[in-house]
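A single protein chain has been removed from this complex, and every other one stays in its place.
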Amino acid sequence: MPRVSYTAPATVDEAVKALAGAAGLARVLSGGTDLLVQMKSGRVKPEVIVDTKHIPGLIGIREEGDCFVIGAATPGAMISADERLERAFPGIVEGVDLIGSTQIQGRASIAGNLCNASPAADSVPPVIAARATAVIVGPNGRREVPVEAIVTGPGRTSLAKGELVVEFRIPKPKPRQSDAYLRFIPRTEMDIAVVGCAVNVTLDGNGVCTDARVVLGAVAPTQLIVAGAAEALIGRKLDDDTLARLDSAAQAACHPITDKRGTIEYRTKVAGVLARRAAAIAFERAGVRPQSDSIPGAI
Amino acid sequence: MSYLDKAGLKIVGTRPIRPDGVDKVTGRANFGADMVMPGMLWGRIKRSPHAHARILGINVEKALALPGVKAVITRADFPDISRERAQLGASPHNLRDLSRNCMAQGKALYEGHAVAAVAATSPAIAEEALDLIEVDYEVLPHVMDVEAAMADGAPLLHDDIFTAGIEPKPTKPSNIAKVVRFAKGDVEAGFKEADIVIERRYTTQPVHQAYIEPHACVVSVGADGQTTIWSSSQGQFMVRGYTARICGADIANIRAMPAEIGGGFGGKTIIYLEPLAYMLSKKSGKPVKLVMSREEVFRATGPTSGAVVEVKLGAKKDGHITAAQTTLKYQAGAFPGSPVQQGCICALAVYDLPNAETVGYDVLSNRPKVAAYRAPGAPIGSFGVESCMDELAHALKIDPLKLREINGAKDGAKATHGVTWVNIGYQKTLEAARATEHLKAPLGPNQGRGIASGYWHNAGGESSAAVHVNEDGTVTVTEGHPDIGGSRASMAMMVAEVFGIPFENVRPVVGDTTSIGFSASTGGSRVTFAGGMAVTQAAEKVIEVLKARAAVMWDISADAVEWKDGKAYPAGPNAGSFEPLDLAAIANRAARTGGPISAEVQINAQGQGPGFTTHICDVEVDRETGHVKILRYTAIQDVGRAIHPSYVEGQMQGGVTQGVGWALSEEYIYDKDGRLENPGFLDYRVPVASDMPMIDTVLVEVPNPRHPFGARGVGEVPIVPPMAAVANAIFAATGMRLRDLPMSPPKLRAALDAVEPRREAAE
Partner (left out) sequence: MSKIHVTTVINGEPVEYLCEPQQTLLDVLRDELGLTGSKEGCGSGDCGACSVIVDGRLVCSCLMLGAEAAGRTVTTIEGVANGDTLHPVQQKFLEHAALQCGFCTPGLIVAAKALLDENLNPTEEETRYWLAGNLCRCTGYDKVIRAVLDAAAVMRGEAA
């Protein structure tokens, strides 16, 4: 691996200074499961890497009012093991659980998965579908943006030099709101998603969808919030007609590439398949969510 | 002596814990990259970024000037090898080609071809030095596809290769290095007799052996040329000999030590690094460690061939095949030597054919030189033939197993390649398949079952072994075969059985080239066969010595002593009344009865028994995504005699899994510039634990009488049937025939989309 400078700041401000002050490329090191691979292959040549794991609050999960707050450097394994998150956002946990292997999940963070800006990232679609926001700190201070505003293209983010994501804020689910994430890969594990689909729905007492977000991954340069798919669901139950319209909307939104992991035609078709299947799971989960989510342990 | 009767065996056939096991489960075992030598430097290799390019010049000055760089080598440091010196002993490889594969001469012939190398005091400095080496290339047109490479006007890799095997000898150079042909009877007449003729074309992509351990070595060349090579390989004698020839050294000056080897499957029966490390060490005066990255393993070491396989079968309505014709076009990569001949032979060897013809083409292209991969050539040809047999069975409405029972090889039949079968177990594998519970298990929606058979001839060859009785009566057996799959245990078991002593009293050692006689490589499924023969003979010789020593101790005639259950006994009451003597008792007095007690044996083993197998595979298909799940798998194989059944089962399960990967997910993907797009385990997809079910094995034993314990080679034949077994199962589940490997989800989905929805499976 090429030589690099390493620093492990103790505060966010120190991290910002280190990132902003680098003459060349500076990169945040949280889990390292993308960064180290890219440094070894020569794809990325940072002058300095900034290890954020010693900054208080960057690893951890807490509840704050009507949100869950997840520190940016929290490893996936910690997220998957958190029962509150598993109950509130099974789809997010599914996405996190699908990143790489058990070993990768021992280190990989949602912030890294997001800021690496791969269209195929597994945790990003369900996080966007849950309408999460990211809190960013930089030389110009602190700002909070919807997660979907971060990735601007493959390998590119809207973060300015010196900025880093410090935490994610995910609104707690309403009663009868739940989510699901599915991806298609050629094997059963270990592959980058050929297509990923997250569905987050809120139902009324009759099983009719009152709110929805459908997010596709790996079928466009960035994750896609498919408005047409949400429209197909809102005001409807999940019957065959809805499923068919959902499938079409998902396919229509895709503009993938043909690469070594999948062709345009295949990805488009499978996007429709996954949208249907993920919606079915999300609806079923939302249907069993109790009236009041403020009863801990209720299911 | 013969130990063919299983009933009399006490150790062979049981499942003791392997003697190197504790080292391997605790991390103590030393593999190629685990060695450290004092003063060691780190080597790195510069590789061509172009698939085909003339090397106009290499400037190493800046690299040499970098502090910490101790040596830089290029082709100029290596002697040329004349055609006369290209063959070494009985080695199957052309060393002139191998030398130019290790370090490009004049032209880079594939992306990743080595053009220079450095040794420096740290890996980081060696990496930096590579960037400072300036190579001037003239990029040439390249050719990747096998049929494109065969066509007139294709970019030519070598201007001194003229197609061998055709008459009259060609005058124009060609990318077709060789044509082979085997024939029996009259295929044209045979097809005329047929009630049905099926003709199909199958295509495969190159796949890599994908051993988890990248190539690694540490080489130390002294000022006087005395050299130590530590490397993981499938043959330390091969390493020694090839390095010597490529570097212009005397074989006797090289000691090649066999590290534990992290998988080979044929891919480590040749060398890539040792000659480079040798030259770097010679130039720098220090030991040099050279380890490949995973990316280098994929870009620059031999996969097996990608191929086109055309199969034509003719049969009568009752299922008797009247004629079979196959054409195999195999990629050799940058230098000649694809396993097309094996492919031709093995695919048809399963069947007793009255008329047959098989033609094979060995074709050059701008890809890494192919290396052996587990039953080299056979899985590819068999994918074609076993798939086509399934199509024939369905067309005739005959059960695929029955079709094989009718046409399968039997004792006394003559194969297409000329061999007459003796003591083979193919029909028994079919009987055993019929008897499995698997074959009767019910299937659900979108599930299907396929069967396929396979053959591999297995190798004999040169092996040496030495057996020593130590002063305390324990036994050391030294042999020359790196242990890839647990063979050390089998060697010790056979020796313990011969002596009649506990397995724990026999310690097997894999000796280096100075400690044991010449032994051909671990490969060809030959170690339990040939190595086992050698250790058995050595043990038997030692028993004769022990009997003679007992006779001296008892002061009787040597022929009055017999050996039984680990002890010497007087043979009969007339010999005298003496207490039996065990190994410890005799060994303790060895110096006074004649000296050290040992024997060394060198053989060139003949009589290796061929291996036959039949597999049953169940799949479940997700019709919307094209994903194929392996539900259940049974491998039935004639193993001769299972010396250590667990390791025989392990070979079968490992071969099946490699075959499943070959069938469904593994392939080399090149871009339009001939650059490999997936040189890593992320996108070169080998099966992971969640992709496979438990793999059932049925060990059929038709003992091979030419081996003392009846063993046949077992390691390779299990990889031969899986691709066709999976393809046939997919057909049974969906009605779709997939004839292009890998049968990845997009291909199956596209095939399903191409027909009417709700079409019934063809049957």
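In order of appearance the chains are A and B, and numbering begins at 1 in each one.
Heads up, the rule we're going with is that contacts are C-beta pairs under 8 Å (C-beta built on N, C-alpha and C of every residue); 3 or more make two chains touch, one makes a residue touch a chain.
Note that the coordinates shown come from a computational prediction; the quantities given were computed from them, not determined experimentally.
Every shown chain touched by the omitted chain in the complete complex is listed here: A, B.
Although one chain is not drawn, the whole complex shows that of B:P49, B:G473, B:G680 or B:G735 it is B:G680 that touches it.
The residue from A:D51, A:E86 or A:D259 that touches the chain not shown here is A:D51. When the full complex is taken into account, the listed residue touching the unshown chain is A:G106, out of A:P9, A:G106, A:P139 or A:G287.
The missing chain, though absent from the display, is touched by one residue of A:S5, A:N140 or A:S158; that residue is A:S5.
Residues of chain A in contact with the chain left out of this view: 1-6, 8, 29, 31-33, 36-37, 39-41, 49, 51, 53, 75, 77, 100-104, 106-107, 188-190.
Touching the omitted chain from chain B are residues 15, 17-18, 20-22, 24-31, 33-34, 36, 123-124, 209-214, 260-265, 291, 293-294, 484-486, 644, 646-647, 649-651, 653-658, 680-682, 686-690, 692, 694-695.
Heads up, the rule we're going with is that only the chains that are shown with their structure count from here on.
Contact residues on chain A toward chain B in their complex (touch as defined above): 1-3, 41, 184, 186-192, 260-263, 265-266, 269-270, 273.
Interface residues of chain B facing chain A in the complex, by the touch rule stated above, are 124, 127-128, 295, 624-627, 629, 664-665, 669, 677-678, 682-683, 685, 687-688, 690-691, 744-746, 749-750, 753.
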